[in-house]
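Part of the complex only, each chain left as placed.
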Amino acid sequence: DFIYSLENDVKPSLGTSDEALAKFIERGIINWGSTRELVEKGMMFVKQARSPETSNRLCLLLEGAPTAGTSAMAAYLAKNSDFPFIKVINSREMVGFMESSKCLRINKIFDDAYRSELSCIFMNDLEHLMGYSPIGPRYQSLVLDAMYSLLSASPPKGRKLLVICTSKRRSVLEELGLLSVFTAVIRVPYITHQEDIKLVLDESQALTPDEIDAIMDHICHGKVFVGLKKLLGLLDTMRVMKGVESRKRVASFVNLLEDEGVYTPEL
Amino acid sequence: DFIYSLENDVKPSLGTSDEALAKFIERGIINWGSTRELVEKGMMFVKQARSPETSNRLCLLLEGAPTAGTSAMAAYLAKNSDFPFIKVINSREMVGFMESSKCLRINKIFDDAYRSELSCIFMNDLEHLMGYSPIGPRYQSLVLDAMYSLLSASPPKGRKLLVICTSKRRSVLEELGLLSVFTAVIRVPYITHQEDIKLVLDESQALTPDEIDAIMDHICHGKVFVGLKKLLGLLDTMRVMKGVESRKRVASFVNLLEDEGVYTPEL
Amino acid sequence: DFIYSLENDVKPSLGTSDEALAKFIERGIINWGSTRELVEKGMMFVKQARSPETSNRLCLLLEGAPTAGTSAMAAYLAKNSDFPFIKVINSREMVGFMESSKCLRINKIFDDAYRSELSCIFMNDLEHLMGYSPIGPRYQSLVLDAMYSLLSASPPKGRKLLVICTSKRRSVLEELGLLSVFTAVIRVPYITHQEDIKLVLDESQALTPDEIDAIMDHICHGKVFVGLKKLLGLLDTMRVMKGVESRKRVASFVNLLEDEGVYTPEL
């Protein structure tokens, strides 16, 4: 798999937040249909961020519906940026923080980044970081303001900064006026092609080749639409059905796909 | 009763929150129509959570209308998970807490859980925990954010975490974007079959067999729709009517069922 | 009067909040039409709460429009419950409290109650306790959450708890999801029968028998609709009109009834 090898070439220098990033790529990167293009596009912006001829601030947004694999893809780019300073901004570490404590922590990370000539900051799930919730709607204004200030400020002279963010609600960021601070926005899609489903089933090793063929036969006359993470989750259920006979496993997986709205048979 | 025996086989190791769980199962588990299927489905996910081949985080949601028996069923699964570390998150212990204290307490429990290789957390009534109320609507954003962060974060490498939650308002969780963090959602239904009513009346021992037959004769030409907990509550009223003559007891119970909307005679 | 005698049989043990309850029954209990049935129904739930065979938590709600006599009736039940531990939760003692202080105080009372084998808590006017007001609408979420937690939690094993509450806005409690925590709800009605009016006038001793007959003659061709407390208040005005001649007193009382909307002449 070409992407894994690419990853293996890279030896991140000391000081990066390798472990934190690894948590976002729990299941590795499966190279299905859209993956190569996403990685290439992303790596081009990483290259642009490094280039001394360009603006010294580059903010990249990866956005996709829930379970699309957005966070893993973004973490993957950060990990492979080969930047000497990489930092992860993680809501898990700020549970129960007041708005201003959150701002201080995030601000601190940007200040630290400014000390390095080349630095990369990974902020997962911007809306969640600012406590966005659609009932109200609510969000933490101080955090939003901090993000806006930090993402739109140029680093000190001679420093280059790459910020990689993810979002599940592009339209919210747009409404909040945050979208315009990004140099580029990349969409992470759902799986919609049958062959991509097959590819993931193959790679997951949760089903035997025969089972996979049987499943593909069942679903070939309909539409599939699913986030990669969701699909991997459903395959986990198959893993615990080890002892069960093959035909049952196939049937129950097809059922699962229909129940969860992954697969819609054509009328 | 097969379920009770299953329960009796299990000897929870030290350190679990046995007493706290027991409070949610005050009246035991009566094995009516849907119970077996619910328990089997639930135990399958418990098994999946234990399996080393699957994701190291599994969040299970049991949701049902008020009095359906949702909390008891969820507590029952947690109790029978046979996990070495089981912890109950209980709103009763956080009365009057500020949002951030609540977050700290919940966060602490997750941090504790991460220390164990296999751990199970039981969070009853998510909406109530986050102070949700439909007038406004209101809820505590900090707590919602904490839940989201904690439920969607992977535990440290080598640790497996099972979180079992309950909810009375699935649609609210969906609107808040919290539903997508759950690996699976199980619905706990109301009783709708006459035979299930009979079964519960039999098991409750609040009425004599003759009384039960008389009651079933009365209600057989209509529809029943009731949460198990509610039905058990109505039977309690019968228990204090000990001295009264049988015919009166039957009549007043049938009245009760109609008044409370449990039983609707067919037109 | 049978109810007073019933009351006099009861010798509440030490430690009850007798004085606090007495304040709610300033004018005693007049035995008009609905009173006996209300008392019987209420005392049945008190009995159910004591019974060792039933759930160890019973929450009873008395609800009625303003001035219906709801608080007096509820206090009367609590007083006659003959429970060894009785506690009154009183908004008058919490004027100016912050939400969390209120919660602490209420929580404390429940914790105290858990120490007794049989305990009864009287909470008057739930909406007012949680600072509910229809303009907004507003209410104190922390207090609402505390009530919900405390009313729905089971007391420790071997303890039995009876909570008697009153409300003027049943629909608000329903909307807030608080109604479902009550085992039973009893409605306290307004006076709508002429004979009940007469009965109250007789008992009040604010008018002479001749005056009462004259008044009843005047109002017999219309509709009456009034809360008992309001009616007693109007009779107070008669008490200060001592020196006045009878015919004038009758006329002014009938006027008062019409002005205040108590009596509507038939068209």
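Chains here go by letter, A, B and C, matching the order in which they are written, and residues are numbered from 1 within each.
Everything below uses one rule, namely that a contact is a pair of C-beta atoms (placed from the backbone, for glycine too) under 8 Å apart; a residue touches a chain by one contact, two chains touch by 3 or more.
Since the model is a prediction, treat every value here as computed from it, not as a measurement.
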Identical protein chains in the complete assembly, only 3 of which are shown: 6
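To be clear about the criterion, only the chains that are shown with their structure count from here on.
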Pairwise touch network: line, ring, star, complete, or other: line
CA centroid of chain B to CA centroid of chain C, Å: 34
Intercentroid distance (Cα basis), chain C paired with chain A, Å: 59
Set of chain B residues in contact with two or more other chains: none
Residues on chain C engaged by chain B in the complex (per definition of touch): 44, 47-48, 51, 53-56, 99-100, 102-104, 106-107, 137, 139, 141-142, 144-146, 148-150, 153-154, 172, 175-177, 180, 183
Residue numbers on chain B that touch chain C, as the complex places them: 23, 26-27, 66-67, 91-92, 94-98, 128, 131, 133-135, 138, 140, 168, 232-233, 236-237, 239-240
